[in-house]
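Every protein chain of the complex appears in place save one, which is left out.
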Amino acid sequence: MDSNTFREIIGLVSQRQPAHEEELRDLDAALGDGDLGITVSAGSRAVCAALEPLTDEATFTAILIACGKAFSVANPSTFAALIGGGLLAAAKSAEGKTELGRADILELADALAGRIVARGKAQLGDKTILDALLPSLDTFRNSLDSPEVLNEMILIAQCQIDETASLQSARGRASWGQERSIGHKDPGATAYLRFLEDLLIVISPGTQRPDLSDVGT
Amino acid sequence: MDSNTFREIIGLVSQRQPAHEEELRDLDAALGDGDLGITVSAGSRAVCAALEPLTDEATFTAILIACGKAFSVANPSTFAALIGGGLLAAAKSAEGKTELGRADILELADALAGRIVARGKAQLGDKTILDALLPSLDTFRNSLDSPEVLNEMILIAQCQIDETASLQSARGRASWGQERSIGHKDPGATAYLRFLEDLLIVISPGTQRPDLSDVGT
Amino acid sequence: MQKIINNPESFVDEVLDGILLAHPNSLKSVSSDNRAVVRADYPIDSRVGIVTGGGSGHLPLFLGYVGKGLASGVAVGNVFSSPSSEQILAATKGVSGGVGVLYLYGNYGGDVFNFDLAADEAELEGIEVLTVIGTDDVQSAPAERSKDRRGVAGIFFLYKIAGAAAERGDGLSEVARIAAKANDRVRTMGVALSPTILPAAGKPTFTLDEGEMEIGTGLHGERGVHKGPLESADAITDRLIQAILADLKCAPGSRVAVLVNGLGATPLEELYVMYRHAAKLLKDQDITVHRAYVGEYATSLEMAGASISIFELDDELEALLDADAASPFFEQHGV
Partner (left out) sequence: MQKIINNPESFVDEVLDGILLAHPNSLKSVSSDNRAVVRADYPIDSRVGIVTGGGSGHLPLFLGYVGKGLASGVAVGNVFSSPSSEQILAATKGVSGGVGVLYLYGNYGGDVFNFDLAADEAELEGIEVLTVIGTDDVQSAPAERSKDRRGVAGIFFLYKIAGAAAERGDGLSEVARIAAKANDRVRTMGVALSPTILPAAGKPTFTLDEGEMEIGTGLHGERGVHKGPLESADAITDRLIQAILADLKCAPGSRVAVLVNGLGATPLEELYVMYRHAAKLLKDQDITVHRAYVGEYATSLEMAGASISIFELDDELEALLDADAASPFFEQHGV
């Protein structure tokens, strides 16, 4: 995949994220302060606006930096800072790349996840976005060439979200409600899942979008 | 009427005033701050309590001082201060009296009304208690011996209240609403009317109470 | 009504207990029922005393303005009802330094009668009393009957001015003159976004639905003069400033102090949004703001809403406005 296609995919997927505002608002209100819907909708609109002026020459790094900065300041909540910082880390690891194969995409994704772990200091089981992100990246790692890899990632993410719902959040605002967070799905992890689902729609054949058939290789 | 009978009548009539709390609350809320119901109910309960310890020897003056002080501090709103002060003026004019004939009662009532005029500086037509009090005392003055005098006073007071409802209040809190007071009956005048009506019930034959037949002379 | 109280009957007494416990170095009670409270350092020999008072439910008004460079004593009534003449007399004695006492309070029927009664009794005890009544609410009576107007948040300026004059040792008539002069130059108008509820009555005096506002309301939940759809902060500020300036008639080039007062539930942020537009409107009319006061200066329990007061200054008033003042509820030092 070249940077032009990468930019279009990110744009198309981002356009679909505001549709999840209400769901994410309610999930975050149940165990936090209810602003995740705003962070994701305002953040993804800012990403689309940041991609607008970029030309075909824009490198993967430039694209990721633009997305990272835009997402982190639109509604600068914890999730905005985490994802924004992660995108900047991915931008760094994309330096010099002119093509993205699956292995490259995994490298970028690992850089993003690594920054979130470093900054947020959360671990698996703390009921954060990591509980969906890290297992799904392992699935990606283990079936790098499978045409169904994105479907498998979505399944594992969904399953992790449902499993961790019964846990007590140990990080961020949700942790302050202590037991009150038990029984509620993590809003950040759900936002990640919705992103993966929309990615699947955007790159699936038949959807109205540029020829992405080479993505599979 | 001797002071003992006087004390019983005031007690019996006062006991009936809390029943008007809601009506007076709503009337005062329409063009004031809605506390007249509390002033009248708390005030009349305080009067009953103040009469309790008084013995048969208590003079008219002592009785009226006790009522005035009690009424003015129970819920010290404008109406409480006006009526309280008026009762103290009546107490002064009752000094030395051991019997109250109608002329004496009129003298006391005029002293009460006079203090209200002096302190409140209101005139007829300002839509205050005076618009019911002064005309009804004139009726009392003109038919001092009529057995129906109380009924006539009630009629004139009722008629005055209905007539002045269309006026704009020119005194007290109600005046601050300016035109907004037009169309609302004056709460203080209504409280006075209810007092007269209950007085009529208490001294009418057939109601369960001490022999008040000599009141008529 | 979501209130943090024990019971309505003991409410005022418990508030007073809490205040006296919290600020023992600043305030002291001079009556057995704690309904008369004075400055801890008063009476001061040959220093004019200033006594104010009124119903509870308006903090910082009235008790909050007892302090250095402010009023020196207060008589505290039940919620929204007047203090009795005995309580006012106790406060009077508690601040009298032998050179007379000024009564300074808002224009309410019950208060006027009780303060007048107390003044009579004080004279009998050899304490000279003069009275100045706050009448700053432009909506409550036409200009020709300004003496009948309601006293609302603008009385803060009267405390600041009269208090500073007394603090520097001015005589009784001088303090009264200056207080009356200040009263003539203060105008206030308010807006309510929710009614207030008299604890004992349990029912609001008027109802306001979502999206409605009441212009020209007082501090006791009385209805205002106009009820209409809720407008923007700027539109509301336009209404209040224009009505005040139409009555106060400040000439271009004049200097003023401005108070944007919250009625209890309205956040400080919204008051500053109002100040922003007020400052612009005054600048447009070449009126300079010498000092701005923004916050809860005279509330009405949990009422949502605000009032704006404009106080026209001259050199004499400006110096007194800039003087230091300190109570547990209000402090101002230096610049």
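Labels for the chains are A, B and C, by order of writing; each one numbers its residues from 1.
The working rule: a contact is a pair of C-beta atoms (placed from the backbone, for glycine too) under 8 Å apart; a residue touches a chain by one contact, two chains touch by 3 or more.
Note that the structure is predicted; figures quoted are calculated from it, not measured.
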**Asked** Which shown chains does the hidden chain touch?
**Response** A, C
**Prompt:** Looking at the whole complex, which of C:D45, C:E269, C:D284 or C:D315 touches the chain that is not displayed?
**Reply:** C:E269
**Message:** So one chain is hidden, and I want to know which residue out of A:R16, A:R45, A:R102 or A:R119 touches that hidden chain in the complete assembly.
**Reply:** A:R119
**Message:** From the list C:T52, C:S96 or C:S194, pick the residue that touches the absent chain.
**Reply:** C:S194
**Interface residues of chain A (partner: the chain not displayed)** = 25, 29-35, 37-39, 72-73, 75-78, 80-82, 85, 119-120, 171-173, 175-180
**Message:** Under the stated touch rule, tell me which residues of chain C contact the chain that is not displayed.
**Reply:** 1-7, 11, 14-15, 17-19, 21-23, 25-26, 56-57, 59-60, 64, 191, 193-194, 208, 210-211, 213, 230, 232-234, 236, 264-276, 279, 292, 294-296, 299, 301-302, 304-306, 326, 329, 331-335
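In this section, only the chains that are shown with their structure count from here on.
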**Message:** How many angstrom lie between the centres of chain A and chain C, each centre taken as the mean Cα position?
**Reply:** 56
**Fill in**
Rounded to the nearest Å, the gap separating the Cα centres of chain A and chain B is 78
